[in-house]
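The complex appears here without one of its protein chains, the remainder shown in place.
Per-chain numbering from 1; labels A, B and C assigned in written order.
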Amino acid sequence: MNVNLNKREPVYVQVIRHFKEQIATRNLNPGQEIPSRRELANQLKINPNTAQRAYKEMEEQGLIYTEGNSPSKITKDEKILGAVREELIGQAIDSFIAAIGPIDVPLDEVVGLIREKYRGDKE
Amino acid sequence: MIEVKELKKKFGRKQILNGVSFTANKGEITCLIGINGVGKTTILKGIMNLTPMNSGQIFIDGKNLSKDTYEKITFIPDAITMIPTMTIAQAMQFMQDYYKSWNQSRATELLSFFRLKQEDKISSLSKGNTAKVNLLLGLALDVDYLLMDEPFSGIDIFSREQIANVFTSHLVEDRGVIITTHEINDIEHLIDKVVLLDNGIVLKEFSTEEMREDEGKSVVDVMREVYQG
Amino acid sequence: MRYWKSITIIIIVILTFGVFYIQAAIAGNYNPEFAITTTSGDETVLKNLALLSNYQVDDLIISTEGSKYKEDSSYIDLIVGNYTNPKIKQLQGDHRSFMRGKRDISGLYENEGLLAYAEVNFELHRGEASDFSFDIETLDKESGKKTAFTIDVPEKKIFNYVYIEDVRVVDDVMKVTTSNSVKDDKYRTGQIHIYHFNLTDQKLVKDEIIEAEQEGMDGQLDLVRLLNDYEELGGEKYLAFELEYVEDIDLADENLHHDYYPEYKGSELVVYNLETNEQEEIELPDELQQAMKRIDNTFGNIYVHNSKLHFIEMTDTSMEIMVYNLESGETDSKHSIEIPNADTVMQMGSPIYKIRDDKLYVVNSVISRDMQSSIIAVDLATGDKLSEGSLEVQGKEKDKEIYNLHVYDLVIE
Partner (left out) sequence: MKSYLKLVNFEIGRFMKIYLVLIGLTILSQLIGVIILSKSYVANANEAIYEYLVPFGQFIEEYGRMSMMSVVDSIWFMGPIALCAAAFLFYIFFIWYRDWVGKNTFIYRLFMLPTARLNVLLSKATTIFLLVLGLVAMQLILLPIGSMLMKWNVPLDFRTDMTIREIINNSHYLFILIPDSFIQFLINYGLGFMAVFVLFTAILFERSFRWKGVLLGIVYCLIASAIFLAPLIYEFGIQASFFYPVELLIIEIILGILVIAISIWLSKFLLNKKVTV
């Protein structure tokens, strides 16, 4: 797990985002165990308190759950998982549009280009 | 909680500390930042009663420092505080002799974590390894508070990484840590709280996450603002 | 055992010092034990004799009973000087408060009812003494009443020093004999003064100088000496002074070597009657004049006892005693006592004399093992040798080689 953290955004926010990405890309599967907060802190070289905060936040959002004393796991709730996926797609498209917007390209051309690129990438 | 109130200290004619106050909580890593010679080490020494203050007060969990406090708080200076002719094993034996809070199993763990050989003489160790032994001797004490003076200065990159790992491990967890540094980059994500010092006073005291969240500023941003603005 | 080094050191220290000091305690003194033994004559005479002596570094007292080493001589004793005159010691025991700071036996006077002390006080400035004054204290032994007063020494500016030789009290008048050195006096070494203090009025009533009526001898007066026993604190009626004359020399003579010591010419005797306050020059018979001259050159002494002068002279084979009666002005008796090893006596150091109850006791000041008769007691009335004694080494050290024993005083109880 390698993450480039930036220094101006709260670390816990960056950690959560990182988790969402992993979930959306299915690097983390529903029900999969996640590292303990200490392990996470160590892996990301962040303060354990921050890792703790990120986990707490994710638990509140229902991204992860904890049963008794066992390690936390990624939620199996398809609704939440779907929402995460949608959120990420939405965010990506938002930023894409924000970037392409000022160039003033017609939508058809854009869609065509996307289709071409997208297929090329997939092959 | 360590409370430092209105510390003042003069060396000769130079007023090193001119009313320094801050607090450091248990379970948090507090970082004293300032250029060299600003009195960071003096503050740590003051907390440990290793140098007398001209005025001010220091409370550790609400109490003044006494000989028993040394079982609750420890100081890891920037150079090792053991006799160079001792082996690491002898140094650990020395600690075990005098401290009830010495945790030998943790010491053994640290030994393998740092890949040190206990039969080695301290004087024969590299700079990085000496710093690790120094850290080991402090960390293996079951104390509530750890004071570290420039733990990263003058050490090779790999040792730095190893030492940084310590801060994210159970070795530091739940303890209150005060570290001093003049260079924040490596550890910016590790620390909870920053105390910026200059000219013998505290310029700013803030929580790093709050600063990022509320103002979107990194520690370096704040430093730039405070020192140059 | 991580502590073995420390424990070894502690054990070695405790054992070594323990053995050393326990052995010392058990063995007592390692020094030889001495005892006075009577080799001939009356055994009872030497019974009340005690020799204050010194063996190696230790002080001891030797009597016929054996010897007793002085234990626990501390630094303080060493600094203070471990010798305190036994008479002073006895007085310190009896009158602890009055005797505080009084260590000079010459300044003491004692009779049945009175203890008196005189001391000369001075300021010391750059090695020069000045501002002499008398401190006089008395103690009424019965009532315990103390008096004290201070009087300046008359003409104190002309003296280099004022030293007390003797103190007597007669009818409430204290007579303090001092030897004074006069500042500008080139030729004479000093004056002997007798100061009279009225103890009731606390006043100086008289200042006399002892001097010969005429400068009878050829030559210069070199020294005036009090012959009375300094340890004798009272009782004598007369003070006797010997005035010594030396060859008349011109001190201004530049050719004179500074080491030059003028030749002794002879002595005169002046006697001071403490009751009448008269001083009188004694015309000694020729024989005694000669004896006096010899005594000054050899070992010998002149003693004042019971208003008599005792001339004691050691020769190679004998001890000569001549007694001159001050009351009658005549030679009372002459005795010659044979001493087989008088030569040894001479070699080993000057003898110590003591006269008590008409008995003369003589002890060598340095005693070696080979010495046969180092202690002699003589009846002054008859001139008979009463007894002769020697020191014997006793106990387990008997056959060991011993060092010389130094006797520094003789006490007769």
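Throughout what follows, contacts are C-beta pairs under 8 Å (C-beta built on N, C-alpha and C of every residue); 3 or more make two chains touch, one makes a residue touch a chain.
Remember, it's a predicted structure, so these values are computed and weren't measured experimentally.
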Visible contact partners (per top-of-document touch definition) of the missing chain: B, C
Sole contact to the chain not displayed, among C:10, C:148, C:209 or C:381: C:10
Hidden partner chain, residues of subunit C it touches: 2-3, 5-6, 9-10, 12-13, 15-17, 20-21, 24-25, 30, 56-58, 71-77, 79-80, 92, 96, 100-103, 401
Sites on subunit B contacted by the missing partner chain, in the whole complex: 45, 48-52, 67-71, 74-75, 77, 79-84, 94, 97-100, 122
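We adopt the following convention: only the chains that are shown with their structure count from here on.
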Rounded Å distance, subunit A centre to subunit B centre (Cα mean): 35
Residues of subunit C whose C-beta touches two or more other chains: none
Subunit B-facing residues of subunit A, complex: 5, 7-13, 38, 41-42, 44-50, 53
Complex interface listing, subunit B residues touching subunit A: 27-29, 164-165, 167-170, 172-173, 188-192, 209, 212-213, 216-221
